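This structure is in structure tokens; I'll ask about it shortly.
One protein chain omitted, others in place.
For reference, chains read A, B and C in written order, and residue numbers begin at 1 within each chain.
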Amino acid sequence: MLTTVLTISGLMFALGVAGVLTRRNIIVIFMAIELILNAANLNFVAFSRYWASIGGISPHTGEVFAVFVMVVAAAEAAVGLGLVIALYRNRGTVSVDDIDLLKW
Amino acid sequence: MYPDLQSSPWFLGAVIAFGLWAVATGSVVITAQRPVHAALALVSALMAVAGLFAVLGAEFLAGAQVLVYVGGVMVLFVFVIMVVGGGRKTAEVEPVSGVRFLAATVVVLVIGGSIVLGARSAQPAFELRPGPRAAASKDAVRAGVSRNTEDVGTDLYTRAALPFEVASLLLLVAIVGAVVLAKGRRVEQDD
Amino acid sequence: MSGPIALHWAPQAASPPPPPPVVPSWSPVELIESIGVPHGFAEYVVWPAVQLALILFVVLTAVAYLTYLERKVAAFIQARLGPMRVGPVGLLQPLADGLKLLSKEDLVPAGADRFVYLAAPVLAVTAALGLLVLVPFGAAWGTVTDINIGLLFLLAVASIGVLGIVLAGWASNSKYALLGAMRSSAQLVSYEVALGLALVGPLLFARTLSMQEIVESQRFTGLWWVAVQPLAFVVYFIGSLAETNRAPFDLPESESELVAGFHVEYSGFRWSLFFMAEYANIIITSAIAATVFLGGWSMPGLETAVSWIAGTDATTPLYSTAFTLLSIGVFAGKVLVLVYVVMWVRWTLPRYRYDQLMDLGWRWLIPVSLANILISAFAFLVAMRPDQGGLLGLVEVTKNGLWMGWAGTAYFLLVNLATFAMAAWLLAKLNKTAWSTDLHALRRVEALRRAGRLATAEEARAE
Partner (left out) sequence: MASDTPSAAAHVFEQTEMLLNMGPQHPSTHGVLRVLLKLDGETVVDLDCDIGYLHRGVEKICEHDTYPMITPYFDRLDYVAAVNGDLVYVEAVERLMGVELPRRAEYLRVILAELQRIASHLLWLATHALDIGAATIFLYAFREREEILKIFENFTGARLTAHAFRIGGLQWDANPEFVRDVLAFLDILPGRIDEYETILSENRIWLARTVGIGVLTAADAIDTGLTGPVLRGSGVAYDVRRAAPYSVYPEFDFEIPTGDTGDTYDRYLVRMQELRQSVRIVRQAIEGLPEGSVMAARVPRVIKPPAGEVFHTNESPKGEIGVYLVSDGTNTPYRLRVRPPCFVNLQALKQLAVGHLVADVVALIGTIDIVLGEVDR
């Protein structure tokens, strides 16, 4: 049972990495990162349940961790997308191929 | 909600169904030509993950997932896509035709394959069990209603109180950052 | 019952809290089982399906008749008659409208993102109708299901509806629709915050997210949470107007500026789907308000009324049926009153401007609801029994909910009225321009602000 969930999360993680590596639209890259984060969250929850089944001290640690991941994701979206908009206003593009300078 | 569900074949079936859904829509996310379609697919994938959470007994997390991701983060994404003109297909520069697809496949196969193999080789004794149920604790008003929210809340505010504060600080910084980024635009216009 | 008491002076806290109120035990599942359907199947498949079909039928009819009601209310307010021609006093008007809309052509504008354009209204209406599963329409078997994250789930799924609106506006390939979508996304995301925070206050008292238990908690305490959380109720109501795109917050579709905003390009059935979603959302936000603040299906005297009809034996089918139907009636009554207020507001007030709407949300509703949470939580802590971590012992946390005597009730009423007054005063100090009953002062302050505005307009012209 655990392996099923781990397989799913592994595939999602791989998809996310593939998206980050192959896409050039920075927004799509952000979305792929969300996929990766979700795969991690899934693992946290699955292991949390496993922990519960073998009688760990707190069966909800994984879920609490997942909540923090969500917080990070929300913060990342707010700042990251703000950056994307600022970038778009200045450069008129959202392709990472065109944003290769550290300073302009 | 129904304690006997997790040991039933329905449980495994639900996990697999949600998992397939998540993986299928997840692959649409990275292959869709228009960002807005990718965003829609991501919404779908996130819902599937929320479904997985719910099946695994993390109901609070499922609700938070939909509320935070779909209602908040994804609306932001769609908003930004609208601002930067997401209708147009993104120009993907490919040195060699099809190399991108090839790379994606290789990545998925290598990373995904190794993770899956690793998971498969894990101990078969791993068994998922539901968290503490209301049926066991007489405190809840209604038998059968999971105490997941209460438990996560207790954990969050006792054992994880410090990380919780740190996370709230992070959110504050993010808000300030977003405000600064948004303000920067007006400064540009004035000069 | 009461533990070691140090600073304990509340006269009635010594008396043990009452047993939980009666909930009828019979359910139609037994009826279904009696014709030979296996237990699990009857309880988890057949009966919910029957309930869902009933609810969908009733709610969709209600949605259709809300449009009729809206027009009648508007007509009543505007000193005219409203629909009168189709059927007696226009009662068949929704039917005629529906037929007309169904027979219209389903247009897709040129250059639109076809898939998103066609899917958006479905998304909006699915999110709205999906919520119905969790609305506690009545006691006992009047509710489809009750999950432990009920309220959270309602808010979460309601937020999906935003995506439908935003995507509809974006996919229409029209500037008016795009502006509507932009407004909508910003508006709904900000007001969701205020809405969610406003609900935290009553949750302190209900101590659960499950919709049924929220009702039961009010039934047990004998108090509707609006009495102890008036501020939260006001914030929630304003926020729900904005969430459902109702005037004075109907900016995403404001017909005088954006023509029809996000659904300007839609026609026929897809257009009516948006309206279905809007009215279903009104029903649902009103239902949440009724559940969380107004006691849901509970009503003082409900049990007495049931016992007149069906005696006092809570296990009989008659008792259960009478109880359920009466409670559904009570709930529907509360929701209708709220819906009427929503319509009344719409036909009375002018529309806010976009920036003023944001201003109201961020500078008023969110600070107010945050302050409300803070003060309520503090007051709650102070009032709890000493052995449960409090000080005064006015309120006792029992396994069935909160138990407070008249002293506790009076205490919370006072605290929350004080909160109300304090919040109003403080925010009046903070937002001088926005809150002043002295209109002349308001105009003077505006004149100063205008000086700044004039300068920029001058610059803009100079360019």
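We take it that contacts are C-beta pairs under 8 Å (C-beta built on N, C-alpha and C of every residue); 3 or more make two chains touch, one makes a residue touch a chain.
Computed from a prediction, not measured in an experiment: that's the story for all the values here.
*Asks:* Return the single residue from C:Val200, C:Val259 or C:Val382 that touches the missing chain.
*Replies:* C:Val259
*Asks:* Using the touch definition from the top, which of C:Tyr68, C:Tyr352 or C:Tyr411 touches the missing chain?
*Replies:* With C:Tyr68, C:Tyr352 or C:Tyr411 as choices, the missing chain is touched by C:Tyr352.
*Asks:* Which parts of chain C face the unshown chain closely enough to count as touching?
*Replies:* 74, 77-80, 175-176, 178-179, 183, 247-248, 250-251, 254-259, 347-356, 439, 442-443, 446-447, 449-450, 453-454, 456-457, 460-461
Note that in this section only the chains that are shown with their structure count from here on.
*Asks:* Moving only between chains that touch, what is the shortest number of steps from chain B to chain C?
*Replies:* Step count on the best path from chain B to chain C: 1.
*Asks:* Which two chains have the most contacts between them?
*Replies:* Chains A-B share more contact pairs than any other pair.
*Asks:* Using the average of all C-alpha atoms in each chain as its centre, how far is it in Å between chain A and chain C?
*Replies:* Comparing mean C-alpha positions, chain C is 33 Å from chain A.
*Asks:* If you average the CA atoms of chain A and of chain B, how far apart do the two points sit, in angstrom?
*Replies:* Chain centres of chain A and chain B, defined by C-alpha means, are spaced 8 Å apart.
*Asks:* Using the touch definition from the top, which residues of chain B touch two or more other chains?
*Replies:* In chain B, 60, 64-65, 72, 76, 79, 81, 86, 148 touch at least two other chains.
*Asks:* Quick check: what residues of chain C touch more than one other chain, meaning two or more?
*Replies:* In chain C, nothing touches at least two other chains.
*Asks:* So in the complex, the part of chain C that touches chain B is made up of which residues?
*Replies:* It comes out as residues 20, 44, 113, 115-116, 119, 146-149, 152-153, 155-160, 162-163, 166-167, 170-171, 173, 178, 181-182, 185-186, 188-189, 192, 196, 208-210, 212-213, 216, 399-401.
*Asks:* Can you list the residues on chain B that touch chain A in the complex?
*Replies:* By the definition above, chain B touches chain A via 11-12, 15-16, 18-19, 22-23, 26-27, 29-30, 32, 35, 38-39, 42, 45-46, 49, 52-53, 56-58, 60-61, 64-65, 68-69, 72-73, 76-77, 79-81, 83-84, 86, 90-93, 100-101, 103-105, 107-112, 115-116, 118-120, 122, 124, 126-132, 148, 151-152, 155-156, 159-160, 163, 167, 170-171, 173-175, 177-178, 181-182, 184-185, 188.
*Asks:* Which of the residues in chain A come into contact with chain B in the complex?
*Replies:* Checking each residue of chain A against chain B gives 1-19, 21-25, 27-28, 30-32, 34-35, 38, 41-42, 45-46, 48-50, 52-53, 58-61, 63-64, 66-68, 70-79, 81-86, 88-89, 94-95, 97.
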